[in-house]
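A protein chain is absent from this complex, but the other protein chains hold their places.
The chains carry the letters A, B and C, assigned in the order they are written, with residues numbered from 1 in each.
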């Protein structure tokens, strides 16, 4: 009951980059599920994370606030974060709530992954 | 507008077995989308098809009737068909409407694929 | 706990009713199988209401407490109505596997739900159905 309406998959890429794919509703539980997945990847040694929101069409402000919180934690540990595959509405929400100041926002997964390379931080 | 609320993926496995994964709503349009994918695979030479309904939670009787129709066509061409990953409600619906007389119904993809081997028909 | 939906007869609007079943079912503690059975039943009832009713219809969902708690689902339209007794009451009168595109809706509703009552006259058809929670330990 009241299970997250979100489908999460995580992977660690060759160069130690953590990847989270989230499809579904980013509310309280969905945001927390993404946050937990992120903490686990960072705890496992990933310095950079890509969060792919392809398949996420609906969010709420509480869910996004929880994402903001993990971003702060990851920054504190000098980690890097990028989002990709946002719908225009989600991109706009991230911008309004200021998430774009903490994380890169990219059109697709490749662009997000590459951003860390050119950064020299991956 | 009125686009199918279904996500379809098709593949041809090594031994010429056709695979269709359908996630979403099997209504008119969804059933027709599966039927079209099946025709294409059979037209491309697949004699056996597995339709994986993992991720499909909702169907209606018109959609299932359309599935029944493709099954008849495939049978006419001496093809073989198996379904897998049905929810209990979808399995019950298939049974009530008699689809289980035309196609094997299996718990998972492996069981469905293997069924053709032991059949000697793949 | 009650849900009332006034819905227009537009494509896929039955999924709004199915989503409401899912939400109320979860709030009531109904298991996933039960929720899916009710969802398919309500979808069929909505499709009938849209096909045979007018330009809009009403869906009501409610939790009923009691010895065996259950969900009540009502779908109501204002179409010309029909004689429910003239329709096959269950699949025993029907040939299994006969490839008929139509006529499965009421059969599925009766098979998937625990109890079904249909009242119909010109201008008011109401399909009322119940599903027990069946989540006893």
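Assume contacts are C-beta pairs under 8 Å (C-beta built on N, C-alpha and C of every residue); 3 or more make two chains touch, one makes a residue touch a chain.
On a predicted model such as this, the values are computed, not experimentally measured, just so you know.
Only one of the listed residues, A:8, A:23 or A:62, touches the absent chain: A:62. Residues of chain C that touch the chain left out of the display are 1-8, 10-13, 15-16, 19-20, 23-24, 26-27, 56.
In the full complex, chain A touches the omitted chain through residues 2, 5, 25, 27, 57-62, 64-66, 68-69, 72, 87-90, 92-93, 96-99, 101-102.
In this text, only the chains that are shown with their structure count from here on.
Separation between the centroids of chain B and chain C, computed from CA atoms only, is 26 Å. Annotation for chain B: no residues touch 2 or more other chains. Chain contacts: chain C has no residue touching two or more partner chains.
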